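The structure's right below; bear with me while I get my questions together.
Every protein chain except one is present and positioned as in the full complex.
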Amino acid sequence: MVEQRTAASVAVVEPTPDELRSAIWARVQQARNVKRPHTLELIQSIATEVIELHGDRLFRDDPAIVGGFCRIDGRRAVFVGHQKGAETDENIRRNFGMPHPEGYRKAIRLFRLAERLGLPIVTFIDTPGAFPGPASEERGVAEAIARAIMTMCGLRTPIVTVITGEGGSGGALALAVGDVVLALENSIYSVISPEGAASILWRSAEYSQQAAAAMRLTAAEQLALGVIDEVVPEPPGGAHTNPEETARRLRARIAAHLDALAGRERKALLDARYARYRNMGEFAIAAESGEAQPQRPGLRARIRRVLDAGRNALVGGEGETNDPTADSTDEADVQRTGEGS
Amino acid sequence: MVEQRTAASVAVVEPTPDELRSAIWARVQQARNVKRPHTLELIQSIATEVIELHGDRLFRDDPAIVGGFCRIDGRRAVFVGHQKGAETDENIRRNFGMPHPEGYRKAIRLFRLAERLGLPIVTFIDTPGAFPGPASEERGVAEAIARAIMTMCGLRTPIVTVITGEGGSGGALALAVGDVVLALENSIYSVISPEGAASILWRSAEYSQQAAAAMRLTAAEQLALGVIDEVVPEPPGGAHTNPEETARRLRARIAAHLDALAGRERKALLDARYARYRNMGEFAIAAESGEAQPQRPGLRARIRRVLDAGRNALVGGEGETNDPTADSTDEADVQRTGEGS
Amino acid sequence: MPSFKLPFGRARQEYPPNLWTKCPDCAEMLYNKQLDKNQRVCTRCGHHFRLRADQRIAQLLDRDSFREQDANLESVDMLGFVDQKPYSERLAAAHAATGSRDAAVWGPGTIAGTRVVVCVMDFAFMGGSMGTVVGEKVTRAAEHALDERLPLIIVASSGGARMQEGTLSLMQLAKTCAALGRLGDGGVPFISVLTDPTTGGVFASFAALGDVNIAEPKALIGFAGARVAAGTIAEELPEGFQRAEFLYDHGFADLVVPRAKLRETLLGLLRYMKPSAQVERAGQNGSSPLGRSAQLFDELIRREPTHG
Partner (left out) sequence: MPSFKLPFGRARQEYPPNLWTKCPDCAEMLYNKQLDKNQRVCTRCGHHFRLRADQRIAQLLDRDSFREQDANLESVDMLGFVDQKPYSERLAAAHAATGSRDAAVWGPGTIAGTRVVVCVMDFAFMGGSMGTVVGEKVTRAAEHALDERLPLIIVASSGGARMQEGTLSLMQLAKTCAALGRLGDGGVPFISVLTDPTTGGVFASFAALGDVNIAEPKALIGFAGARVAAGTIAEELPEGFQRAEFLYDHGFADLVVPRAKLRETLLGLLRYMKPSAQVERAGQNGSSPLGRSAQLFDELIRREPTHG
């Protein structure tokens, strides 16, 4: 089904559902590519100095979450991120980037340390989700995630978050509450894995591609939804083909946001962060008659159009002003959310 | 060796070393008597309402430490204490009152809850010490004790502590940092168990009685040292012979101190607590020649005399003004530390 | 009509399902009126049936004390989500089947005269899943509790975040936790009541964060589904895995309280859990940055263009 449609600033050829699913699934596979640079590789390229710290002071040092001090173009910060391994042994040791509760408690400790030292925080998100095994449940992985989220919401220091690979559910969000949320172009962010959604909603994991498409998990769509604030383009072929260039682009954007946030008065910073999440999502208000009135009339339609634009970009629609696959220089290669895009 | 000695307000027959050791050891045995009322029994008698709370929100609910809300003669408070069992099964379940790290982390959680709710805290101390097994070490019992101590030092709410039985080392102190520290007459408080001290210093546990005597672990001696502030007399025969009367006496003293502390301005409260521990202990200042000058000249001698007085009381010296075994009514039956006693 | 095996070979017509309910635990046939009178707890084995939000409120709050707020909030399909059915159809079906507009109800009320703010989830509406509306109601309840300095009680019952709203559902975890963080910093207590089931993103956000956590007996409470947990690692799940008592043993629930004692327990706790007279931390205190509940939020909405 190819259909032509005209709307403000968006005039593209719509892809077929099959083209779309394939394009989206290619993103999922890119996001999960084991060769993709992970948190430690990224921070070592982004920063001029990295000192890793360890331990939750409670139970164990979880290798699936890493963190410590770093210096980014002269700016001192604390970094925290999920850690996958590129090789099988390392990936097993890192539990495929699926943290146990102690990983989130280590993160909370480092967040509080950053706050006490007056250092900003940069987090890197790349996990299929928190580990769901019995040991993880026994030690309260849900509590650890909830506590990490609440801690980040109230942390009295700036937070810049980057979705670098898989942003899998609560286990991702637990490190991803930020004043600014960036995403690498091929990253994904979803409330549940496509496989999980498929097995629950379609009652078969075979529908993972449909689920991936339905959830709008690509960076471009998340930008349209306002869940992320910027997409950082990857080098042609994806981040793993040129990790140095990927790091260079991330460094520029992280540094710019750290500088912008550094000047913020603390209460204003916290209020803005609160408002950022406070306004996430959309609802309608039913009239007395029982018929729903949209809460923000027209917004839904507008967001749909932006979503569609992002979607078309996935299959390489041409002539768009906000093609996130375009390779360009630091400032220009960023799409901002909002009315203008 | 019986020797007569005269000193300001102390004029008693000194006991022989054997008499003294027996008397002190009898206190140790009283303090450890399994029939002695433990924290839950005490608080249920002291308070008109008890709501026990559970869990450290991290790993496990440790049955060796209990806590929750209570109402003492109309005063709302949070209580926390070590818990031994009176029967063997219960004692095994309570791990003989030896907490794992999760017990101290539960205590920290309840302390913070009390602070947030503006409730004062009452703690009950009765443990041979923190559990020293591998599981306890793995989960960081030392860290948990240190954290609990530091938390109590800075807690922005009044704390009344009662040593009710065994005050065993760091595992006791972790719940025993208070604005006021009371002790039941037959309780003991020591830096290490007499058995532990004997096996290290005498290289044989057979010297436990000597160690107990040397460490000055009785309530009366701890009062003289200023480590505790008041001794609460027990009914004749010990607390276990009349738990209700024991609870009645404790209730009166706890209530009096809660009332006195309730009026304190918070900064003054915290500064006084800091100063209480800041001034614990004694040292000398060596002159340039290398010969030591006592830091507070005469204080040591003074404390020794008070210690001796307390010691004599142990074997029932007569005619003393501060006999802690005397049974009397609430206000009068309390010895205060300081110049006047 | 579901078919079920009848005990003692009694004929099916003896137990018309509009009058009788079978206990899933002990298979006892329970007379519905008797079951309701017993707070929907099996009189034979103590099994706690799930409650609708209005039933829960009737059991916990003083009669006629509850004033529901924001009853007219409705979910919208921002993503154009279609699985086996479009999300909008699922919403309409759930509305038709339950009479509710979404899976949570909130408002002020009293328990034996003590003023509280209550938010109750309703598993009957799309498995109690949390989309924007549920997140909004939990957040407004917390903000109202902070503004009015009233204790907050949330009764959770949910399969987790609502997949059909994608990451917008996920963001409700942050939205609700942020509001609870401000509530706690403001010295206003929060009691979380975890009922069967409380899982996924609801357990991994506000439901885990009570100053006091209460669980109903045997309630399923966990992060991942038990099948997921068992599938991920090839080992037997421990006895009682993810049940209320398991939660209690592992230190995440203060109390496991049978339904018959729940109101009394809350009342007891509320005597101690009063909002503090003074606010502790500067800069984190007091009113939400969005003003008295949703005032500024409404203003933000008004600033949006009315037509796209």
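The letters A, B and C name the chains in turn, as written, and every chain counts its residues from 1.
To be clear about the criterion, a contact is a pair of C-beta atoms (placed from the backbone, for glycine too) under 8 Å apart; a residue touches a chain by one contact, two chains touch by 3 or more.
Keep in mind that what you see is a predicted model, and the values were worked out from it rather than measured.
Undergrad: Touch as defined at the start, partner being the missing chain; which of B:Thr157, B:Ser190 or B:Thr246 qualifies?
TA: B:Ser190
Undergrad: Return the single residue from A:Leu20, A:Val34, A:Leu53 or A:Ala205 that touches the missing chain.
TA: Touching the chain that is not displayed is residue A:Leu53.
Undergrad: Out of B:Met215, B:Val231 or B:Leu314, which touches the unshown chain?
TA: B:Met215
Undergrad: Can you say which of B:Leu119, B:Val141 or B:Ala313 touches the chain missing from this structure?
TA: From the options B:Leu119, B:Val141 or B:Ala313, the contact with the absent chain belongs to B:Val141.
Undergrad: Which parts of subunit A are in contact with the chain that was left out?
TA: So the residues of subunit A touching the missing chain come out as 49, 51, 53-61, 69, 71, 76, 78, 102, 106, 113, 116-119, 156.
Undergrad: Can you list, in ascending order, the subunit B residues touching the missing chain?
TA: Within subunit B, the residues that touch the unshown chain are 130-134, 136-143, 145-147, 149-154, 156, 167, 169-170, 173-174, 177, 189-192, 196-197, 200-202, 207, 210-211, 214-217, 222, 225, 227, 266-267, 270-271, 273-275, 277-287, 292, 294-305, 307.
Heads up, the rule we're going with is that only the chains that are shown with their structure count from here on.
Undergrad: What's the overlap between the neighbours of subunit A and those of subunit B?
TA: The shared contacts of subunit A and subunit B, listed by label, come to C.
Undergrad: If I average the CA coordinates per chain, which chain comes out farthest from subunit A?
TA: B
Undergrad: Could you say which chain's mean Cα position falls nearest to the mean Cα position of the entire protein shown?
TA: C
Undergrad: Can you pull out the chain pair that has more C-beta pairs in contact than any other?
TA: Highest contact count belongs to chains A-C.
Undergrad: CA centre of subunit A versus CA centre of subunit B: separation in Å?
TA: Those two chain centres are 53 Å apart.
Undergrad: Need the CA-centroid distance for the pair subunit B / subunit C, whole Å please.
TA: That gives a centre separation of 44 Å.
Undergrad: Just curious, how far off is subunit C from subunit A if you go by their C-alpha centres, in Å?
TA: Each chain reduced to its C-alpha mean, subunit A and subunit C end up 28 Å apart.
Undergrad: Mark out which residues of subunit A touch at least two other chains, giving numbers and ranges.
TA: 139-140, 143, 147 - these are the residues of subunit A that touch more than one other chain.
Undergrad: Which subunit C residues touch at least two other chains?
TA: In subunit C, residues 250-252 touch at least two other chains, as defined above.
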